[in-house]
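Every protein chain but one is kept in place in this view of the complex.
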């Protein structure tokens, strides 16, 4: 089976600071990959490069068999390479329902329609209501995003990404600042929505990563230290030294 | 479906009433004056699509309006004043200009966009001012044939007023539908969270380009009729100072409300016409009004009115609800 996402030899520097060097990584369909590493390891920068928000200095990104290096972020998202951001990025003045509809219309290829607006709105409404029901946020549908709690905003942010029916979902610390229960709930929503979606998950909570991921990649100082099953990574000496060891002490 | 909120239905009904009553009550001078308010207001409203929905401030809107005015006037001089010909020529030219401005709006924002659109607009002005054989240079074009529709001549103040009113109404409904359609929502999203919108798969440049085309088309339709109010078009209709004036009108009326554009254009033109009759200092007056509105009513008169109205209504209802 060929990989859904193939990253090879990615390098990136900001001025004199080398943030990523020679990163190669593959993600298969339906897989959940945990991406861990201390602060400053380059995890978010890697996300930015993969999704097109930053241009890499070297290397290649292939998605679903085709190179995507020259595509702008929107084009990559439209192909199913979807991300969320470290901070919940919601539309403060729009309601939850409107925000989800924004994503659903884009997925249906109607995001920029002018004529036939009513049909578009009706079509997206069905998807939106399904997402709201799945997430248990249905009763907040009419509220402005700015009025939702932080945990709800994180879920709303995730729902917007899910509304795009992604093939690969890159989640950048979706559980940061959430309680254990809220974090489990959020990840449960992702899995229940569509089990075929591949996921790359950045999280600082080691338990969450080891419990939910099929494989784990460890980054340190811009390099990929180790990739393997949770079992193998847990026992790796280099990983322990760089990262886990300091936590285990 | 949802109810149409009061803040939308009321002005629409009032506008229809005014359109019906004005020709019966107002004299020739005032009808022409009202027609001018309506046409400029339509152009200002199209600017509101960019500024109010998209947060995209351009200083080149007069170039869209004025290009349409020249194209319509030139078409009329050569081919006669058929209404549809004139509208088509003007709107088409404005759409071409908007496509050019659209390239600018795709690529830049903030001050860069302001200056880029200003430069493009001034290029259009220079062409209008210097290309004497076609545009009449500084003198502009005079002696246009009156507008006509089949056997009817549309050159009386009443016909011009009704024509402008019909255009303004159609343009308002069009702009409203744009704002409510997916594209309008996307424009708002691109203003509020551009990064999130890209991550959702929306191409920000494409959204902006379409908004510019829509605004250009509407401004162009208004611009096409503008020369026929006085059977004259001059280079000041392309000049950037008209773009700045449109922004002043928009801010006075209220950014983001669409109908506020007509209010702003009415207030500005009334100040210009009536205050200048008493004093040379009418620009001082306009400047003061404008600055006061920026300081005290950042959402303009429309925002102030609906805010005040909605506020007092809410107050009344909540008082009633209490035991």
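Going in written order, the chains are labelled A and B, and every chain counts its residues from 1.
Quick note on the criterion: a contact is a pair of C-beta atoms (placed from the backbone, for glycine too) under 8 Å apart; a residue touches a chain by one contact, two chains touch by 3 or more.
Quick note on the criterion: contacts and distances are computed from a predicted model.
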Exercise. Can you pick, from "XdhC family protein", "3-isopropylmalate dehydratase large subunit", "NADH dependent phenylglyoxylate" or "Branched-chain amino acid ABC transporter permease", the UniProt name of the chain not shown?
Worked result: "Branched-chain amino acid ABC transporter permease"
Seminar exercise, completed: Touch assignment to the omitted chain, from B:13, B:79, B:99 or B:115, lands on B:115
Problem set entry | Hidden-chain contact residue, picked from the options B:23, B:55, B:92 or B:156 | B:55
Problem set entry | Footprint left on subunit B by the chain that the document does not show | 55, 57, 103-104, 107-108, 110-112, 114-116, 118-120, 122-123, 126-127, 130, 195, 240-241, 244, 247-248, 251, 280-281, 283-284, 286-288, 290-291, 294-295, 298
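The rule we apply is simple: only the chains that are shown with their structure count from here on.
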Exercise. Between subunit A and subunit B, what's the gap in Å when you average each chain's C-alpha atoms?
Worked result: 42
Seminar exercise, completed: Given the complex, residues on subunit B that touch subunit A span 177-178, 180-186, 188-189, 192-193, 195-204, 206-207, 210, 214
For this session: Would you pull the subunit A residues touching subunit B in the complex into a rising list?
Result: 51, 53, 72-75, 77-78, 82-85, 89-94, 98, 101-103, 105-107, 110-115, 117, 120-121, 160-161, 164
